[in-house]
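Missing here is one protein chain; the remaining ones are kept as they sit in the complex.
After this line comes subunit A, so read on.
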Amino acid sequence: MPHTSSARKHGGDQSEGSGSVLKSQRAKMGGIANDSEKKGSSKRLKDVEISVPIVYGTVSFWLGKRASEYNSHKWTVYVRGTTNEDLGVVIRRAVFQLHTSFNNPTRVVDSPPFELSESGWGEFEIAITLYFHSDVCDKQLDLYHHLKLYPEDDSGPQSTKKPVVVESYDEIVFSEPSESFFARVQNHPAVIVPRLPATFNLPPPAPIDNVNEKKKGDTKDHTLSQWFMTFSEADELLKLAAARQQVQAYIVKLRRQMSLIDGQPQQSLPTSGH
């Protein structure tokens, strides 16, 4: 992967440190003297992208006997890592925007695991806004998820034991990440980091320890983890590959037929078939 960060690495140490330093550096850049230097202080890696696979969705339980007209289901909306790793390295805060009929419909979650539990009776669209750490990205990202309370097949009574689970897989892609971000997460299990050819002097990642001191942010032992869906890309890849093969064979056949037709009216011998 080509990148020209080696020239900038000497400045790398300066940009490390608190996010406020970074901010003040940016603030001091007055005037557009030099377009390319604009990103200088944050030292971005060109042509590199870091992707964070996430799963977001809802799990909803019927309350059974305890259900009332306005409170029939208990549900949880969450954003988790695909393999249940801690997303706190990347995400600083998640804001769940609920239906206006809820008290304080804007719910802010500042630490992982990023989830929210509520109870209610209606299905609506939940807007999830993810805010990232300052060295990751300034912009927020919006996700939308429709809360589903009732199972697809209306058959039979609902069970309080089996929830209705709807999850969506997606990947957050950070293009041109900053060096500091890259260094921080390069060995983290939640993040997919491409291999750089010669890992130039990136500061080594902070050791992922102090688990006892920090609250656990991953969802590995989550109460709901038994309901989490698994997403395997191998399956999909296989299907896609098979489909492509079929289509390609088809194309070959068609091309052959076309050349035949071309061959006749012009009295010219068809060129050797495909």
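Convention: contacts are C-beta pairs under 8 Å (C-beta built on N, C-alpha and C of every residue); 3 or more make two chains touch, one makes a residue touch a chain; residues count from 1.
Basically, contacts and distances are computed from a predicted model.
J.: Of the candidate names "Ubiquitin carboxyl-terminal hydrolase", "V-type proton ATPase subunit F", "Myb-like domain-containing protein" or "DNA topoisomerase 6 subunit A", which one corresponds to the UniProt protein name of the undepicted chain?
T.: Record says "Myb-like domain-containing protein".
J.: Among A:N71, A:S101, A:S159 or A:Q248, exactly one should touch the missing chain; which is it?
T.: Going through A:N71, A:S101, A:S159 or A:Q248 one by one, A:Q248 is the residue touching the chain not shown.
J.: Determine and list the subunit A residues touching the chain excluded from the picture.
T.: Touch set of subunit A with respect to the missing chain: 23, 26-27, 29-32, 35-36, 38-39, 46-47, 51, 53, 132, 136-141, 143, 169-176, 231-233, 235-237, 239-244, 246-251, 253-258, 260-265, 267, 269-270, 273.
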